[in-house]
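Shown below is the structure under consideration.
The complex appears here without one of its protein chains, the remainder shown in place.
Note that the chains take the letters A and B in the order they are written out, and that residue 1 is the start of every chain.
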Amino acid sequence: MAKQEIKKSCCRMCGMLCGIDVNVEDGRVTEINGNKAFRANRGRICIKGSSGVTQLYNPERLTKPLKRTENGFVEIEMEQAMDEIAEKLQSLQADYGTESVGVWKGEGIGFAQQEGLARRFIHGIQSPNYFSNDTQCFAGRYIAYNMVFGTWPCADLRNTNLAVMWGTNPPASHSYWTQDINDARDKGAKLIVIDTIYTEMARLADLYIQVKPGTDSILAWGLIKQLIDQKMVDNEFVSKFTKGYDELEAYAQTYTPEYVQEKTGVTPEQMAAVIQHYRQAGKKIANWCGTGLEHQANGVNNVRSVGYIDALIGAVDVPGGMMTVEGFGARSLEIDIEPSLMSKAIGREQFPILYGMRGECHTLLLMDQILSGKPYPFKGLVMTAADPVLTNANTGKVEEALKALDLLVVKDLYLTETAKLADYVLPAASYLERSELQYNGINQTVMLTEKVVDLGHQSEYELFKGLADRMGIAELFPWENEDELNAWLIEPTEMSLAELASHRDGYQFKPLTYEKIHRALERGEKPFNTPSGLIEFTSGHLEAIGMEPLAKFQDAPEYLGVEPDEYPLVLMTGARKVMYFHGRYRNLPQLEKVMPKAQVEMHPADADRFGLNHGEKARVISAYGAIDIHVRVMSAKEIVPGAVQITHGFKNANVNYLVGDGITDPISGFPALKSVPVRIEKIIN
Amino acid sequence: MQTDVLIIGNSAAGLSAAETIRKYDFDKKITIVSKESGPAYSRVLLPYVLRGKLDYDNLFIRDGNYYIENNFYYIEGLIVSVNTESKTAVCESSEIIKYDSLLIATGSNPVKPPIPGIESEGVYHMWTKDDLDHLMPHFNKDKRVVVIGSGFVSLQAAWSAVCKGLKVTVIELADRIMPSVIDNKGAEILTGKIKECGVDLRIDTLTLAIKKRDDGTFVIDLKDQSSIEADFIIVGTGVKPNTSFLEETDIDIDRGICVNRYMQTSVDDVYAAGDVAGGPTAFGDQHQIHALWPTAIEMGKVAGMNILGKQFVYEGSLNMNVTQMYDMTVASMGQFTDNLDCDEHLMPESSGMGYLKICAKDDQIIGACLIGKTSAMKIFGMLRPVIRLNKKLKVDITRLESDLQKLTYGVAH
Partner (left out) sequence: MKTVSIDRSKCVGCRNCEMACAFARTGTTCESQESNIKVNHYLDERVLMPMTCLHCSEAWCMSVCPAGAISRNADTNAVVIDEDRCAGCKMCMLACPFGNIHFDNEKLVSRKCDLCDGAPKCVEHCIAGALKYEDMNDNAAALRCKNDHKLIAQAL
């Protein structure tokens, strides 16, 4: 009789961390199911989640460390690898300065606690240079929302009357939000989707609005003007809780419906319909922005201007609006570094707010610095489950730069395109092979995940502790194992590890509360964690560095300024597909078969214009490079004419060869991944 | 003996009726009389067993305990006459069965064309389990078979022989194959496929005589052609309803037993269903014999309901056929022949469905036929209620599947 048990964990096949029940039979995982008692996903999981079993036992997984030699990779023992890596890091630091090395956390293994370990280690060895995939996804919106609200808010979708999804497609990217939105719709809520593509989410929308790529902020400002003109602004809320209204009102005047229509393609009637929905929804309104707005030259301000709408309506810290969530009170793994070192952080000078808010360096500037050695040499990089060859802009430069490093260590589940360039490749443990704290902000829950199986792979904790021990900072990683680390992390919460572990389906550390800002004001506290303590239309952070404080639309998408003859189309990249997560899972056979080939998705009129047929291959060319890719002609209603979309992460048609690193958002430094001028040509054999 | 319900016949219609009655009334005494031995089996499966797709045991569609579990009284025997006045039936064994209600579900028998020598040992039909038992030992590689007739059953028999590696000749008197199942174009396509599969298919060919040699093999003489040799022969030239035991009754018979929408015959308390019955069709015919399995199931159910007194009206039979042979799915439904006054819509090649013709009249689909791929079968499934219930649908062949889905699922524009 096989020994059967169900272990509880959080899925890390994407970043949503759905609760999962993992069936284990005689020590082997047989099936992954949704955890019905988990508040976020309520028993439902996506196909990536259940495919975690295939990932866990994928024969393509790395099992032994690899070292690059003249004859290619050879397998070595872990101890040797760790010794050599530590020694090399130390010698680089000795020769070129402690800041000449860095760590890079990727999307493939873990966020949060694993990220904390990476930050702790790099700061521990006296380098400010922490990098991550977040500087091409999430960090821009994080900055934008924090500038406005002083926090990363959550859209209270389950309780809202009106969800407005700007450039985001939860069914593919934030799966359980789809359920939240449907729950709200059950209670009568409406849904507006604003997107260049008629997405899965748009299919449910009461109102779908197709905008031209990168012009969302113009629409947002147009709506702001309407809210003002139609006396829909909550004046009491605005006067009590916001800063910079006068500047906002004055600037909004430009955005007449006619102007908005000209720039965005959205008609005055459509705008009036949005306003009508706002009017009917009261304060239970949740606007939410996705990467569609973030991946633009005007990215941060795109998101800020949408955030203004919630603030003007007063849909903040109320049920169904923008929630400010509270933390568990556990310890952080981060440690401070000397200001003199901090000033050397790559990108801090150019993008001070990115570094100030996120403590992250800039990955695009890193590539330039590796290649130029300016302002100081950068020689060694330890990556954990990052695959920037597939996921960073300007792949050509990424490859060149990574090859130029003296030391590239890549720890991953697989020999990724990036790992292929490494000097050392270390096999990694997956989420099912470790125990860690996983948080869910919207539900204010924490879960201590169970270590489901031990396949003998080195965890992130063991990597950084192992390097720390060898590099003379053992005191920063004093914990014998993950359990001890987890216990230390939650010590301030007065909850024991055993007690937390007993909440097998997660623990809600605080009930969700609203109207906290009013209570804060009564207590004489600052209601928002911004420089002024208020919602900031004019950002104190920007004022402090002499930048325009209001989220004006000042960085129009590059394609609007390009001579149309040369690059007549605008390429949007990065629309997620349900079965993949960025560069991941093309090596899970059952998923790969669903979408084996990258596709350039286009409007039928554009296909006609360039003589292309569905299914054939075409060449897409930008100022940075060219790729050959299969054509997918969509229905006329599904994509805005003049734009094409290519999903990233396909190694045989890697769209990031086309994406430049030259145009970046001035605040976040994000590349304009969704507004790349391109042309497309038929391939004639 | 005495029974509440007497069902003559142990196949589709008879069992469907018996099970329908049983669903509502467990006590009513139901007696099933079958002239064939053994538990119920499915005639449709004979070619599948013959070609090795199914095990022989799978022929039996009800298990051994079925009759006991369902409280059916089962008699193996032949009914030789019926007296509708005294409500009795007489068995070959002279046993007399007195009934309250009678259901005649005796099916049909193969027709024997008037060819000299057709009664010889070694000339078979493929209609019953006995036929199968006779045929199976012959289905070896290196044997030569001549199939006379090219209807649905004959061609399936020939396909089974092809699958088993036999040398196959099919002889058809008419100028095309399968007139009742597919249209001319379909027949032409299938003819090509049959020949590709190595069958020597001869249309416009009259069989003059079957001669058995001393060594047991046959010589088949053909008109205007040289004779051909065979190790055995299968004759499949149609079937006729099994009604001979009713000659002395007042039951109206016009080839088959005439039944109304309640499966009632012209005589009170006597019902008929299945291949033996000619009943109303979805197209307004009064007494049409289908000799099709689905029709038999439906008729049996209607008869059962009305024997129970439930006043259940049959909406009329809809002819439908489907089989897999010669690597093609062959199917048809409703009205699809070439002589009809209707609009014909052909599925474009790009659909990958093969040859699919939809016949429509005044924005109403009346039938379809297919020589093609399985992917087209869903269209047939959705067509059934559309044809039956006379639902309006303007045919745009390129979007037929999605239009049918919308009609089915109630998706409004």
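In this text, contacts are C-beta pairs under 8 Å (C-beta built on N, C-alpha and C of every residue); 3 or more make two chains touch, one makes a residue touch a chain.
These figures come from a predicted structure and were not determined experimentally.
Considering B:Asn109, B:Gln324 or B:Gln364, the position touching the chain not shown turns out to be B:Gln324 (whole complex). Looking at B:His134, B:Lys193 or B:Lys406, the residue that reaches the missing chain in the full complex is B:Lys406.
Interface note for the absent chain: among B:Ser16, B:Thr106 or B:Thr169, the touching residue is B:Ser16. For the options A:Ser175, A:Gln270 or A:Asn656, the residue in contact with the chain missing from this view is A:Ser175. Contacts to the hidden chain, counted on subunit B, fall at residues 12, 16, 42-45, 48, 53-54, 58, 61-62, 293-294, 297, 301, 320, 322-324, 329, 331, 333, 374, 377-382, 384-385, 389, 402, 405-406, 408-413. In the full complex, subunit A touches the omitted chain through residues 33-34, 41, 43-47, 50-51, 171-172, 175-176, 178-179, 182-183, 185, 200-201, 203-204, 578-579, 589-591, 593-594, 635, 637-638.
Just so we're on the same page, only the chains that are shown with their structure count from here on.
Averaged Cα coordinates give subunit A a centre that lies 63 Å from the centre of subunit B.
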